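Below, a portion of the complex is reproduced, with chain positions unchanged.
Per-chain residue numbering starts at 1, and chain names A and B are given in the order in which the chains are listed.
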Amino acid sequence: MSLSIHLTSNQRVLIVRLTGDLDHHTASDVRNRIEAELVKDIHTHLVLNLENLQFMDSSGLGVILGRYKQMSSKGGKMYLCSVQPSVFKLMEMSGLFQILPTYQDECSAISACEVAS
Amino acid sequence: MNSMYRNVMELTFSSLSENEAFARIAVAAFISQLDPSLDELNDIKTVVSEAVTNAIIHGYEEHPEEQVYIRAEIQGTKITIQITDKGIGIDDIGQARQPLFTSKPELERSGMGFTIMENFMDEVTIRSKPGQGTTVLLVKQLKNHPQTMAN
(Lines give C-alpha, C1' and ligand atoms only; values in the text may rest on other atoms or scores of the structure.)
Protein backbone atom coordinates (compact mmCIF):
# COMPACT_ATOMS: atom_id res chain seq x y z
CA MET A 1 0.00 0.00 0.00
CA SER A 2 2.66 2.49 1.02
CA LEU A 3 4.96 1.58 -1.89
CA SER A 4 3.93 1.19 -5.49
CA ILE A 5 6.27 -0.71 -7.81
CA HIS A 6 6.15 -0.18 -11.55
CA LEU A 7 8.13 -2.44 -13.89
CA THR A 8 8.92 -1.68 -17.50
CA SER A 9 11.57 -2.64 -20.08
CA ASN A 10 13.93 -1.00 -22.52
CA GLN A 11 15.45 -3.82 -24.58
CA ARG A 12 17.59 -5.81 -22.14
CA VAL A 13 17.24 -3.27 -19.32
CA LEU A 14 14.64 -3.86 -16.61
CA ILE A 15 13.41 -0.51 -15.29
CA VAL A 16 11.87 -0.39 -11.81
CA ARG A 17 10.09 2.80 -10.68
CA LEU A 18 9.31 3.11 -6.97
CA THR A 19 6.66 5.48 -5.57
CA GLY A 20 6.19 5.96 -1.82
CA ASP A 21 8.14 4.55 1.13
CA LEU A 22 10.80 1.84 0.97
CA ASP A 23 11.26 0.25 4.41
CA HIS A 24 11.41 -3.27 5.87
CA HIS A 25 7.66 -3.71 5.32
CA THR A 26 7.84 -2.93 1.59
CA ALA A 27 11.38 -4.20 0.82
CA SER A 28 10.33 -7.82 0.33
CA ASP A 29 7.77 -6.74 -2.30
CA VAL A 30 10.53 -5.02 -4.24
CA ARG A 31 12.75 -8.11 -4.07
CA ASN A 32 9.93 -10.46 -5.06
CA ARG A 33 8.68 -8.37 -7.98
CA ILE A 34 12.18 -7.95 -9.41
CA GLU A 35 13.11 -11.62 -8.96
CA ALA A 36 9.87 -12.76 -10.59
CA GLU A 37 10.80 -10.65 -13.62
CA LEU A 38 14.48 -11.61 -13.76
CA VAL A 39 13.82 -15.37 -13.78
CA LYS A 40 12.22 -14.89 -17.20
CA ASP A 41 15.78 -14.28 -18.45
CA ILE A 42 14.79 -11.39 -20.71
CA HIS A 43 16.83 -8.72 -18.92
CA THR A 44 20.57 -8.33 -18.40
CA HIS A 45 20.66 -4.98 -16.60
CA LEU A 46 18.64 -3.18 -13.94
CA VAL A 47 17.79 0.51 -13.53
CA LEU A 48 16.11 1.69 -10.31
CA ASN A 49 14.25 4.97 -10.82
CA LEU A 50 13.78 6.66 -7.42
CA GLU A 51 12.24 9.92 -8.62
CA ASN A 52 9.06 9.35 -6.59
CA LEU A 53 10.58 7.60 -3.59
CA GLN A 54 9.56 9.72 -0.61
CA PHE A 55 11.28 7.80 2.16
CA MET A 56 13.94 5.12 2.51
CA ASP A 57 15.77 3.60 5.48
CA SER A 58 18.52 0.98 5.81
CA SER A 59 16.12 -1.82 4.85
CA GLY A 60 16.05 -0.10 1.45
CA LEU A 61 19.84 -0.12 1.32
CA GLY A 62 19.68 -3.87 2.02
CA VAL A 63 17.32 -4.70 -0.82
CA ILE A 64 19.25 -2.45 -3.25
CA LEU A 65 22.58 -4.05 -2.30
CA GLY A 66 20.97 -7.48 -2.63
CA ARG A 67 19.87 -6.72 -6.21
CA TYR A 68 23.29 -5.27 -6.99
CA LYS A 69 25.00 -8.50 -5.90
CA GLN A 70 22.51 -10.53 -7.89
CA MET A 71 23.02 -8.54 -11.11
CA SER A 72 26.82 -8.48 -10.69
CA SER A 73 27.01 -12.23 -10.16
CA LYS A 74 25.44 -12.68 -13.61
CA GLY A 75 27.70 -10.08 -15.21
CA GLY A 76 24.90 -7.48 -15.49
CA LYS A 77 24.95 -3.80 -14.54
CA MET A 78 22.74 -1.98 -12.08
CA TYR A 79 22.31 1.77 -11.88
CA LEU A 80 20.20 4.21 -9.90
CA CYS A 81 18.61 7.39 -11.20
CA SER A 82 16.70 10.49 -10.06
CA VAL A 83 17.56 10.07 -6.37
CA GLN A 84 15.82 12.73 -4.24
CA PRO A 85 17.76 14.76 -1.63
CA SER A 86 16.63 12.93 1.54
CA VAL A 87 17.32 9.49 0.06
CA PHE A 88 20.57 10.79 -1.47
CA LYS A 89 21.77 11.84 1.99
CA LEU A 90 21.22 8.34 3.38
CA MET A 91 22.93 6.67 0.43
CA GLU A 92 25.90 9.00 0.52
CA MET A 93 26.33 8.57 4.27
CA SER A 94 26.38 4.80 3.94
CA GLY A 95 28.85 4.75 1.04
CA LEU A 96 26.45 3.20 -1.46
CA PHE A 97 27.63 5.41 -4.32
CA GLN A 98 31.11 3.86 -4.09
CA ILE A 99 29.75 0.73 -5.70
CA LEU A 100 26.55 1.88 -7.36
CA PRO A 101 26.60 4.86 -9.74
CA THR A 102 23.59 7.16 -9.91
CA TYR A 103 22.34 9.18 -12.87
CA GLN A 104 20.29 12.35 -13.19
CA ASP A 105 17.51 10.71 -15.17
CA GLU A 106 16.27 7.37 -16.46
CA CYS A 107 17.54 7.97 -20.00
CA SER A 108 21.15 8.45 -18.88
CA ALA A 109 20.99 5.35 -16.68
CA ILE A 110 19.63 3.26 -19.56
CA SER A 111 22.33 4.61 -21.91
CA ALA A 112 25.00 3.68 -19.37
CA CYS A 113 23.69 0.11 -19.37
CA GLU A 114 23.81 -0.01 -23.17
CA VAL A 115 27.41 1.25 -23.22
CA ALA A 116 28.29 -1.43 -20.68
CA SER A 117 26.80 -4.23 -22.83
CA MET B 1 7.61 28.38 23.16
CA ASN B 2 10.05 28.90 26.00
CA SER B 3 12.78 26.50 27.15
CA MET B 4 10.65 25.20 30.03
CA TYR B 5 8.10 23.84 27.61
CA ARG B 6 7.60 20.10 28.05
CA ASN B 7 5.45 17.63 26.17
CA VAL B 8 5.46 13.84 26.39
CA MET B 9 3.88 11.02 24.42
CA GLU B 10 4.01 7.26 24.74
CA LEU B 11 3.09 4.77 22.09
CA THR B 12 2.67 1.00 22.23
CA PHE B 13 1.87 -1.12 19.18
CA SER B 14 1.85 -4.66 17.84
CA SER B 15 5.15 -5.94 16.47
CA LEU B 16 3.94 -5.88 12.85
CA SER B 17 5.95 -4.51 9.94
CA GLU B 18 2.96 -2.39 8.80
CA ASN B 19 3.45 -0.38 11.99
CA GLU B 20 6.92 0.83 10.94
CA ALA B 21 5.38 3.56 8.76
CA PHE B 22 2.78 4.35 11.44
CA ALA B 23 5.47 4.75 14.12
CA ARG B 24 7.64 7.14 12.14
CA ILE B 25 4.65 9.24 11.03
CA ALA B 26 3.35 9.42 14.62
CA VAL B 27 6.70 10.58 16.00
CA ALA B 28 7.10 13.06 13.12
CA ALA B 29 3.61 14.45 13.84
CA PHE B 30 4.51 14.88 17.51
CA ILE B 31 7.80 16.64 16.67
CA SER B 32 6.13 18.91 14.10
CA GLN B 33 5.07 21.21 16.94
CA LEU B 34 8.66 22.46 17.03
CA ASP B 35 8.49 23.52 13.39
CA PRO B 36 11.52 21.40 12.38
CA SER B 37 13.14 21.70 8.95
CA LEU B 38 12.21 19.04 6.37
CA ASP B 39 15.72 17.66 6.78
CA GLU B 40 15.40 17.31 10.56
CA LEU B 41 11.96 15.74 10.20
CA ASN B 42 13.30 13.21 7.71
CA ASP B 43 16.25 12.36 9.99
CA ILE B 44 13.85 11.67 12.86
CA LYS B 45 11.58 9.54 10.67
CA THR B 46 14.59 7.54 9.50
CA VAL B 47 16.02 6.80 12.96
CA VAL B 48 12.59 5.84 14.35
CA SER B 49 12.13 3.52 11.39
CA GLU B 50 15.57 1.94 12.06
CA ALA B 51 14.98 1.32 15.75
CA VAL B 52 11.38 0.08 15.34
CA THR B 53 12.41 -2.25 12.51
CA ASN B 54 15.20 -3.65 14.71
CA ALA B 55 12.73 -4.27 17.55
CA ILE B 56 10.41 -6.15 15.16
CA ILE B 57 13.03 -8.15 13.22
CA HIS B 58 15.80 -8.72 15.75
CA GLY B 59 14.17 -8.21 19.15
CA TYR B 60 10.97 -10.16 18.45
CA GLU B 61 12.01 -12.09 15.33
CA GLU B 62 8.74 -10.96 13.72
CA HIS B 63 6.41 -12.35 16.37
CA PRO B 64 3.19 -10.30 15.89
CA GLU B 65 1.80 -10.82 19.40
CA GLU B 66 4.64 -8.82 20.95
CA GLN B 67 4.60 -5.06 21.64
CA VAL B 68 6.98 -2.25 20.72
CA TYR B 69 7.13 0.84 23.00
CA ILE B 70 8.07 4.38 22.06
CA ARG B 71 8.40 7.34 24.40
CA ALA B 72 9.07 10.77 22.95
CA GLU B 73 9.66 13.93 24.93
CA ILE B 74 10.04 17.54 23.89
CA GLN B 75 11.91 19.87 26.27
CA GLY B 76 12.34 23.29 24.77
CA THR B 77 13.86 22.41 21.38
CA LYS B 78 15.43 19.13 22.54
CA ILE B 79 13.86 15.85 21.48
CA THR B 80 14.40 12.57 23.33
CA ILE B 81 13.05 9.35 21.84
CA GLN B 82 13.18 5.93 23.45
CA ILE B 83 12.35 2.75 21.51
CA THR B 84 11.99 -0.39 23.62
CA ASP B 85 11.32 -4.08 23.04
CA LYS B 86 11.15 -6.93 25.56
CA GLY B 87 12.76 -9.28 23.06
CA ILE B 88 15.95 -11.34 22.79
CA GLY B 89 18.35 -8.49 23.62
CA ILE B 90 21.87 -7.87 22.29
CA ASP B 91 24.88 -9.92 23.44
CA ASP B 92 27.67 -7.68 22.20
CA ILE B 93 26.58 -4.04 21.86
CA GLY B 94 30.01 -2.93 20.58
CA GLN B 95 29.79 -5.39 17.70
CA ALA B 96 26.15 -4.46 16.97
CA ARG B 97 27.14 -0.80 16.53
CA GLN B 98 29.82 -1.62 13.91
CA PRO B 99 28.92 -0.39 10.42
CA LEU B 100 27.85 -3.30 8.18
CA PHE B 101 27.52 -5.74 11.08
CA THR B 102 24.31 -7.73 10.91
CA SER B 103 23.24 -10.98 12.52
CA LYS B 104 20.67 -11.53 9.77
CA PRO B 105 22.45 -11.31 6.39
CA GLU B 106 19.97 -13.89 5.03
CA LEU B 107 17.23 -11.24 5.37
CA GLU B 108 19.31 -8.81 3.25
CA ARG B 109 19.92 -6.53 6.24
CA SER B 110 22.54 -3.90 5.47
CA GLY B 111 23.96 -3.65 9.00
CA MET B 112 23.73 0.15 8.75
CA GLY B 113 20.89 0.80 11.22
CA PHE B 114 22.94 1.90 14.22
CA THR B 115 25.42 3.78 12.01
CA ILE B 116 22.55 5.82 10.55
CA MET B 117 21.12 6.51 14.02
CA GLU B 118 24.55 7.76 15.17
CA ASN B 119 24.93 9.97 12.12
CA PHE B 120 21.46 11.51 12.27
CA MET B 121 21.16 12.09 16.03
CA ASP B 122 23.27 13.90 18.63
CA GLU B 123 23.25 10.98 21.08
CA VAL B 124 22.53 7.26 20.71
CA THR B 125 22.52 5.09 23.84
CA ILE B 126 21.78 1.36 23.71
CA ARG B 127 20.69 -0.50 26.84
CA SER B 128 20.20 -4.21 26.38
CA LYS B 129 20.21 -7.50 28.29
CA PRO B 130 20.12 -10.86 26.54
CA GLY B 131 16.72 -12.43 27.08
CA GLN B 132 15.22 -9.25 28.50
CA GLY B 133 15.12 -6.74 25.69
CA THR B 134 16.59 -3.58 24.27
CA THR B 135 16.08 0.16 24.67
CA VAL B 136 17.56 2.63 22.22
CA LEU B 137 17.71 6.22 23.46
CA LEU B 138 17.98 8.91 20.80
CA VAL B 139 18.53 12.61 21.51
CA LYS B 140 18.56 15.54 19.12
CA GLN B 141 18.71 19.27 19.64
CA LEU B 142 16.71 21.01 16.91
CA LYS B 143 17.92 24.23 15.38
CA ASN B 144 15.57 27.16 15.82
CA HIS B 145 13.78 27.98 12.61
CA PRO B 146 12.11 31.19 11.59
CA GLN B 147 8.41 30.64 10.91
CA THR B 148 8.11 29.97 7.20
CA MET B 149 4.44 30.84 6.83
CA ALA B 150 3.29 34.40 7.01
CA ASN B 151 1.40 34.60 10.25
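Throughout what follows, a residue touches a chain if its C-beta (ideal position, glycine included) is under 8 Å from a C-beta of that chain, and two chains touch if they have at least 3 such contacts.
Just so it is clear, the structure is predicted and the values come from calculations on it, not from any experiment.
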item: Whole assembly, copy number of each distinct chain; value: A x2, B x2
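Everything below uses one rule, namely that only the chains that are shown with their structure count from here on.
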item: Chain A and chain B: spacing of chain centres that average the CA atoms, whole Å; value: 26
item: Chain B contact footprint on chain A (complex, rising order); value: 2, 21, 23-25, 27, 31, 55, 57-59, 61-63, 65-66, 86, 89-90, 93-94
item: Contact set on chain B toward chain A in their complex; value: 17-18, 20-21, 24, 38-39, 42, 45-46, 49-50, 53, 56-57, 99, 107-110, 112-113, 115-116, 119
